[in-house]
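Right, I'll just put the structure down here and ask away after.
For this view, one protein chain was removed and the others were kept in their places.
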Amino acid sequence: MVRALLLAFALCLSLSGADAQTADQSPPETLQTVLQRHADEVANPGRRSVSVVIEDLVASGQPNVATFLERWQDKGVFQRSSDGLFFYAKRQGSEYALTDMSTGDSAGTAAADMITEIRPNGGVRRVIGAALVQFQLSDPDPARRVAALDAISRSPDADQIEPLRASIDGEQDPELKRRKERLAGHLRARFGETTEDRIDAISALSSDLDVATRSVLNLILTTTSEVAAKLPEGVNVARVLKVGSDIPEAEAYARLVAADLAPRPVSDDEIKAALTANIREGRVGGLPVGQLGSRESRENAYDALAAQGAVPARVTAEIRTAALSSNVFYDAYADRDPQVTDAARTALDEVEARVARYQMIDIGMDALSLASIYFLAAIGLAITFGVMGVINMAHGEFIMMGAYTGYVVQLFIPDYTISLLVALPLAFAVTFGAGVAMERLVIRHLYHRPLETLLATFGISIALQQLAKNIFGTQARPLTSPGWLDGAWVINDVVQIANIRIAIFVLALIFLGLILFVLKRTRLGLEVRSVTQNPGMAASMGINPDRINMLTFGLGSGIAGIAGVAIGLYAKVTSEMGADYIVQSFMTVVVGGVGNVWGTLAGASLIGGLQKGIEWFNPSNTLAAQTYMILFIILFIQFRPKGIVALKGRAAGD
Amino acid sequence: MKQGFLSKNPSVLWFLAALGFFTLCVTVLSEAAGIGLISTSFVKTLGKTLCLCLVAVAMDVVWGYCGILSLGHFAFFGIGGYAIGMWLMYARTEIIVVKSLSAAAIPPTPEEITASVGQQIFGVVGATDFPWLWAFADSLFLQLLMVVLVPGLLALVFGWLAFRSRVTGVYLSILTQAMTLALSLYLFQNDSGLRGNNGLSGLQNIPGFEQTPQALISVWFFWASALALALGYVLFAWVVSGKMGSVVRGIRDNESRVRFLGYHVETYKLFVFTLTAVASGIAGALYYPQAGIINPAEIAPIASIYLAVWVAIGGRGRLYGAVLGAALVSLLSSWFTGGGAPNIPLGFYTIQWTDWWLVLLGLSFVAVTLFFPKGIGGLFDLIVRKGDQK
Partner (left out) sequence: MIRGGVCSRPATKQKRCGGIPRRIRVLRPGFGMPRHNGMDYMISKLSITALATTALVGLASAAAAQDCPIKVGVLHSLSGTMAISETTLKDTMLMLIEKQNAAGGVLGCQLEAVVKDPASDWPLFAEKARELISNDGVDVTFGSWTSSSRKAVLPILEELNALYFYPVQYEGEESSRNVFYTGAAPNQQAIPAVDYFLEELGVEKFALLGTDYVYPRTTNRILESYLKEKGIAAEDIFVNYTPFGQSDWATIVADVVALGADGKQVGVISTINGDANIGFYKELAAANVSADDIPVVAFSVGEEELSGLDTSNLVGHLAAWNYFMTADTPANAEFIEAWHAFIGDDMRVTNDPMEAHYIGFNMWVNAVEAAGTTDVDAVREAMWGQEFPNLTGGTAVMGTNHHLSKPVLIGEIRADGQFDIISQTEPVEGDAWTDFLPESAVLTSDWKDLGCGMYNTQTETCVQMKSNY
């Protein structure tokens, strides 16, 4: 027993001795030994401190450093708790299969609670990415090259110019080559050796407009706010600020105080504290305490105290004005070279002018997209309300039914493309049926009482909403768009629009065409128009008004169902989604002009455009945009009660 | 003249008698009277119901008698609540602030008081300064004036614009709906100066009556609500009777014909619209101190639609119908949704009224509009007529 213990002890000694030896003699250094030197930092890396490890790793010249960095970045490195060694690991059932980092051999398995996953955070991952650049720039895998370029654009650095330039010639992929050249230009503009080189690079930038270019120029033009008694020599001044117009007085004075160029003003609270501290026998500064209930008397009392020298004097308006006028406030460029900053300023102005133009286009496209959503939501209403004159408050619930139909279809058909193709006609069928049923059971009894139609359909609306809640619950349900609708159509860095919005726009166009076609070019359309204009006469011509009303209402409802699928794809599916659109939809139809599909289009465009326009003026408050838009609509209807496209003559009716 | 009016309208006297009896019963049975058979929260509920009845009566006049389906009358109700709420909040906070500041060694300045009150009220929305809307908040009299003036003016301007352009029928309904939507969206903004989504709260605490128990305050407000309803009922009954009432009803039935007869239709409509708006504002000013809090969700468009539904179910064109509809539907729905109604087990599925009540309510709207266009009031007519035949 004793012997065994001794043996074990000896073994330990010899092992630790061996360890010490290897450490002393150093040679067979492996990735693992480098990592063990920084074990804590590797396991819990921080953005600011991790660079030490990375530098050491790169300097070690180990062959697997790049692989390790990549795995580390992707949360693929694990630490074994028993001995603190690092491994690559993969989950296999309840256990993890470990891989040795140097050899790539299997290193056995470990239970989940025996190893810890190392999770570098986003900041660390970016540092690792920057370190990986040199390994990845000429990597045969294009994905790695892209990663390297991403890393450069995220954290540009003067050291990267050379490797980047060196990799340009060997680049085969023309797209990547162009990107590398642009990135090299960006780096040159910021970190170029000579003024000429930089100006050259900067002027090349003026034809771009992406965010990266603008950020390069803005970084060159970084300024600091300064104040001095006189404009100093040798400073690259961006502009001199005029107190009052360029910079508010209070702020300017605060800067003076911060720069120790003026005495600190005494605040109201400080006055109060000083007075409280100097109360003597119920009086302070010659005034009884009871009289200090106004600002003026407090200031007087304080001044009296100041005259006694008990407190520092107040900063009077004269002192303030004098201090402000005897100092210069200016912004200075961090970059000392005026030629470079001038060139950058010119380039940036050009870029920004172009950006502003494209922004208008972008806003226009957003407005168009919003208009098409409103149009799609309202077009069914344009038929039921506009053509037939039926107020259908349950229209929003038909939209909701369509969206839920899409959701249910996705439950049964997992392929998103096919399910969408099934959902669209099915949503039409479901809401068509619901619309026809509603028309038969309720609305046809109320054709001569439009206000009561409103009430009855409102009743149906709340019943349907509650039914949806009882069936589907209150949780928002996912309606996932197929992969090819993800992403966006990127025209340039400023103008881009989500594919799903384009799809909705196209859908809106198709429906516009379809409805115009049905109403103007088909037998049904002719009959619909005749029934709405004069049901009695139409009936005597052999048209069955009941049938036509039923079909028209069904058509309007069916389109609402399809709109529901589209809206569900871009936003969310809840039982209340219909209610979100119903008031907007009515306003769209009313503003556009009742009884005319073109009117609905005009109304939707006006409302969409207006909302985006107001948002553009006041970007931080979306609610205000909606409020002002509604106010505008109220006023608009006062002056054009029949809407934009008003019917004339007998068809206008009342 | 008054005498003549009442004798022509015996239903008004019946109504007043019933209301008086009801008020007496509630007072005697309340906690304030010591019996406590009706809890304080139920007294508040009943008081609020009376306020709702008053708006419903106003709605009945504007819709049932004048034919304007306004889907925005709850906006006026809300404005009344906000107007009184501003004073309640300001005065309550001022008392607290003055008390706290007077603990300091030197007396507070008016600026300090205003700043502290502002910080207490607007701290929750990330501001400290008083918006201009609150200019009169320190005066109860002026804010009470606001309760009447603001809804009145808004109705006057809105109505003048709308009626002048001959916006009628469903267009007008949608326009009034847009008005209340715009107002509620505006108030939802935190920058609106009325504390955004939070609204004004703690309104049940009446400044100056900190020590008075809520049991007593609730009864006071119940009385005030009953009085307001009584006065409103008499006023509107007077408006819709006599010559004025005939013109108003004429406008409902055929506007053009009344115009051709030489009446200035717009003026009549504007008068009715504005008067009912003012009544709604007063009802709101009495309602919200009982509810304790007002926020913009209260004036969302849905609220005004419900108002129309109450009147429709109670019976349009009858003032007592509006009262019945408002009281019945709102009390019933709280009974059903509060878990009061027993569930119905069907074996395979249990109907829980909390989930199904709305479906029932929605379908009953449909049934009422289809089969009983005159609402519950219409049933009375049937009974009365049967009695006559006998």
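Per-chain residue numbering starts at 1, and chain names A and B are given in the order in which the chains are listed.
The definition used in the following text is that a contact is a pair of C-beta atoms (placed from the backbone, for glycine too) under 8 Å apart; a residue touches a chain by one contact, two chains touch by 3 or more.
What you see is a predicted model; the values in this text were computed from it and never measured.
Colleague: Among A:79, A:392, A:431 or A:465, which one is in touch with the chain left out?
Modeller: Of these options, the touching residue for the absent chain is A:465.
Colleague: So one chain is hidden, and I want to know which residue out of A:244, A:487 or A:513 touches that hidden chain in the complete assembly.
Modeller: Missing-chain contact among the listed residues: A:487.
Colleague: Using the touch definition from the top, which of B:27, B:168 or B:204 touches the missing chain?
Modeller: B:204
Colleague: Touching the absent chain in the whole complex: find that residue among A:145, A:477, A:529 or A:642.
Modeller: A:477
Colleague: In terms of residues, what is the contact footprint of the unshown chain on chain B?
Modeller: Residues touching the hidden chain, for chain B, are 29, 31, 36-42, 44-45, 48-49, 52, 93, 96, 99-100, 103-104, 119-121, 123-126, 128, 185, 188-190, 196-199, 201-202, 204-205, 214, 291-295, 297-298, 300, 302-303, 306, 329-335, 337-340, 352, 354-355, 357-358, 361.
Colleague: Across the whole complex, list the residues on chain A that are touched by the chain not included here.
Modeller: Its contact residues with the unshown chain are 46-48, 75, 113, 119, 121-126, 129, 150, 154, 211, 214-216, 218-219, 273, 355, 362-363, 366, 369-370, 462, 465-466, 469-470, 473-478, 480, 486-488, 490, 494, 496-501, 570-572, 574, 576, 579-580, 612, 615-616, 619-623, 626.
We adopt the following convention: only the chains that are shown with their structure count from here on.
Colleague: Would you kindly tell me how far, in whole Å, the mean C-alpha position of chain B lies from that of chain A?
Modeller: 42
Colleague: Per the contact definition, I'd like the list of chain B residues that touch chain A in the complex.
Modeller: 69, 104-112, 158, 161-162, 164-171, 173-175, 177-179, 181-182, 185-186, 188-189, 191, 301-302, 305, 308-309, 312, 355-356, 358-359, 361-366, 369-370, 373
Colleague: Can you check the complex and tell me which residues of chain A touch chain B?
Modeller: 268, 272, 275-276, 279, 284, 289-290, 292-295, 298, 391, 393, 442, 445-446, 449-452, 454-456, 458-467, 469-470, 579, 583, 586-587, 590, 621, 623-624, 626-627, 630-631, 633-635, 637-639, 641, 654
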